[in-house]
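Below is one structure, written out as structure tokens, with a few remarks after it.
A single protein chain has been omitted; all remaining protein chains appear in their positions.
Order as written gives the chain letters A, B, C, D, E, F and G; numbering starts at 1 within each chain.
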């Protein structure tokens, strides 16, 4: 009897995560760990984990991890990668982290084309702090700070930050995926692989936005949460490739 | 003998500004003052002036002005407009202010569609602090902090922040103009008028980006500086309308 | 991998399962179901109810946020 | 406004002018030029050298960052 | 008089509601009362607990490092908190969902089949109110009038729920005594 | 010995360069020296000024509220700073571009047609070096060798400029004495 | 009005609304999320402003904007978020704008944890922002006091034209206690300085930029005079069992409550201990300490920190011949009355 789904070397075993049942963070963690192993990057990996539900990611990842002040992941990643270009630098961030308090850092690290990978967990809510409205919350979505539903008149419309940065010349790879179904998980892995390749080859900035269930704050069971992504969230956040300038950049680099 | 270019009521007379000879700020100040008069908005005007060369704008404007911490103009404007919707609120900002340190405030006030007007002076440099690189500096532009010229490999490419926010549903009017020629000045006035109308009618956010000479830090005489805008800067920052959703919004409002 | 002539064995690491039900939902072969008995964390974990139906497609492990499923060939 | 039969008078507020030269550059009628004499701020202000050529087009005032020019009709 | 109680249960069991109703009731009866939920970043979902203090004098610390009473709505809670009890303290647990509890000689234990009684009442979800009724008996405060007033205050907009809750409270009290 | 000098001129006149060369020269000769530019947000462009202190002892404050010497490269500077001079102080001004200076009885004034002398030398832009030569005479420090060493240090990569500057310094010194 | 059994965070929000707070700008952070959530649920439906800002930095600047128009305005956060507001606080002080800023402290430095702590005392009382300013700080010790001091904070802010910090901690924010709310304020003070558009009058501006050194200096001394006046007029403290005490504990907020429990225990053992509880941390109640020091020579400071307020106690008593001891539990540890009473015994014996 041979184990087909081999345990990913860069994921700690026998630790129970603090994530709620059915939380997307766990799925993405596994994918990241698998890819670092498959691509032989784990030994030089340096991941910035955010203030957000993933704040304790270092308890699960088995490679070097640093924790960030809320929103500053890409600034830390920039500092680390510039100081030590040999590191394989990943900034793992939530939607509040990356697209609210960290907006300036997100925009500018992307615009500088920092040679880092950003894993962007979009669960349309502030998970960690108990379900407040995020810049990515859907119109009408009821949260702890939009109890009557997000009202675009006063709260603004959902922010598509990945689409924004995808337009920057320094952003080499950007894709939106979801982990709400096995097909989505497969695409997510492919997208993160492409992002990792981008950094590996020194081509520049890459970002993968992942629509990810937060059953707890959506007040849904996990299966329903996945359905909500596939039926509601994708209407606002269409999965798909947003930019891929790898070929172009490869040519530039010669 | 009748004075054709009547003195704008909302511009203080007999004060010499601290601006350098040929600085675009002075031209824009005059346009703002003229429009507030023409549109009868001066009595309820509330302008936020930035940390930047325009930090002393309250010495020249003759309506109510508040000064902002560097980059926070639109946050202050948001607070003021929300607290007192009767005010006519303008945030006047430089490129460092609006597109570097103030990036998050810019993006989010725009995304919320705050009913304010933003006057964005893009002179591709930090004027006030003596000519450092701005996010808007051109590729190859030599500044105090890019002495060898802006190198996109390490400094990133020029940031087109107005194009970014123009895509947000809450941004009703966005245009890029320049004050490097009489024709440009005319267009600038038209654009600001449209922006003012947007707020006046309660339609939402408007922004006018103005390519504006900084002869001192470009180390050019003023005439040369205007030429540089028309010949070099416009290649990167194409003047023109970026969005105009006024009709649409008017219909929505019924 | 999912050739029908191959045999697969599925195991749930019972005390690591949070009972989210995603594996159950996405296993199209009905191999998994929710256990009535709580595990040590107080969740109703997934359990294997139709072991023979497994085709080794790994849909379950793809979706499991807690790395709680092991699929063996043979 | 710029009909040729009208007469215009241009004045430079000498001590408010910073001598940037923009009005001189953009007056296509050559009405203005740079004065050799410094003003109180130490600049060479613009001065009117061809008063009769003025067509009242206000190109000069549009460009003047220092509101230092007055154009009168008549 | 000062009674410090630690109430614990799993997320959906309504343990915080229980304590909140008690805290309100104590206030209504004129006591001092404090309620302090545990809140944490570490574990998402999962168990919930809080400390309720009722006293006839100013309450210093709302924390109970050694509570007088532990009210456990499920087995994990009983297991987790029995050792926190002060010597001579009392454990009230929900025997419907608790098989076994650790032994401790210097405390008193009281069991109540809250879920079963709730089912008898025809409302599974009111097990917490059954526990509340028993708990009030055990603590000696607050009185039923205050508890009912508290129910009215907190659920006044749902008369049916008030009705069921009243019954459950009484049933719990009755079973206990 | 301690000499505090305020040097002022308009932006392009090279007044900061003048003071910097003097400060370096003083250092080379073994003096203590401090140079403090005025910097401001208020006026963009326009005039520039700085304070240069040369002493044979530790210098307390690099600021000169009442300088011993004012070196004015243009009229506005002379006008602006003459009143700051300590009683008994000395004003050195550039008479090529200064028509009139305010009267003050308790100071000495020295004029030097720096631009004219520079033009004579065939280099308009070295008026500041002419002033420097005169200034060093007036101050009594630093000596010419040190000034020349300072020029070498600061302009060493432009030998032609060093040459012209040396000449200008000498011319200024000569005119002064 | 009857008493309400309410949590500290909700209580502040409700009291603020009753105090005439029209605008709230904030960003979520544990352990004060419920404050913003209460505002979200209650502000807009009453014509007030609730806005979740993109960051704490944005929030404090929105506060500046709203305050400049004369509105009563509040923001709230917890330790790391309050650090991000320091520039804005300095500006508020410079502008002399009234505003109320709530800090429900947590363990630090860095991300720390979300347990109650008192490690931000220095930041709060010494001005964590740049320049010569201070922020008056109110430190309630019960939910009722949270209500009362919230209202007071708005009044003081307006009266002295200054930002006011209301300081609690995770425990204060989360705990529920019975509260009697004051009636809603109807008459708010006029603010002739507020920017409302020039209308037919002269234009005005508000700036914290004061390029002229002498003018800036005058402004700085003006602020100092204001703080001195507040020290004379507004200092608040509570004395507990001090009448016959020969040993004084000094503690504020949560720690003061625990100290009361400890003192009760110690009293049972016959120790004549009392408590001085500063309610305003800045201005610090120097005078009462000095007065007490005429009789009592032994002071023991309790803090949930490594020792911050103890400096103020030492400064207050610098001219007295007294012994000042310190016991601190930083990092989110809530000490117990038993622990404190043991510490009291220890120092009492040494007396």
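Following the convention adopted for this analysis, a residue touches a chain if its C-beta (ideal position, glycine included) is under 8 Å from a C-beta of that chain, and two chains touch if they have at least 3 such contacts.
These numbers were taken from a predicted model, which means no experiment stands behind them.
Of the candidate positions B:47, B:69 or B:179, contact with the unshown chain belongs to B:69. Shown as candidates are A:66, A:154 or A:183; the residue that touches the absent chain is A:66.
Residue in contact with the omitted chain (choice from G:87, G:145 or G:158): G:87. Among A:75, A:119, A:164 or A:214, only A:75 touches the chain that is left out of the view. Considering the whole complex, the residue from G:3, G:44 or G:126 that touches the absent chain is G:126. Touching the missing chain, out of G:180, G:315 or G:351, is residue G:315. For chain G, the list of residues touching the undisplayed chain reads 57, 79-80, 82-84, 86-87, 90-91, 93-95, 105, 107-115, 117, 119-120, 122-123, 126-133, 207-221, 223-224, 305-308, 311, 314-315, 317-318, 329-334. Within the entire complex, the positions of chain A that touch the omitted partner chain are 10, 42-46, 48, 55-56, 58, 61-69, 72, 75-84, 86-88, 104-105, 107-108. Although one chain is not displayed, its contacts with chain B can still be listed: residues 51, 55, 67, 69-71, 96, 100-101, 103, 126, 128-130, 132-133, 135, 144-148, 154-155.
We take it that only the chains that are shown with their structure count from here on.
If you tally contacting C-beta pairs for each pair of chains, B-G comes out on top. Separation between the centroids of chain B and chain C, computed from CA atoms only, is 59 Å.
Across the assembly, chain F contributes residues 41-42 that each touch 2 or more other chains. Residue positions 19-21, 23, 55, 100-101, 103, 128, 135, 154-155 of chain A each touch two or more of the other chains.
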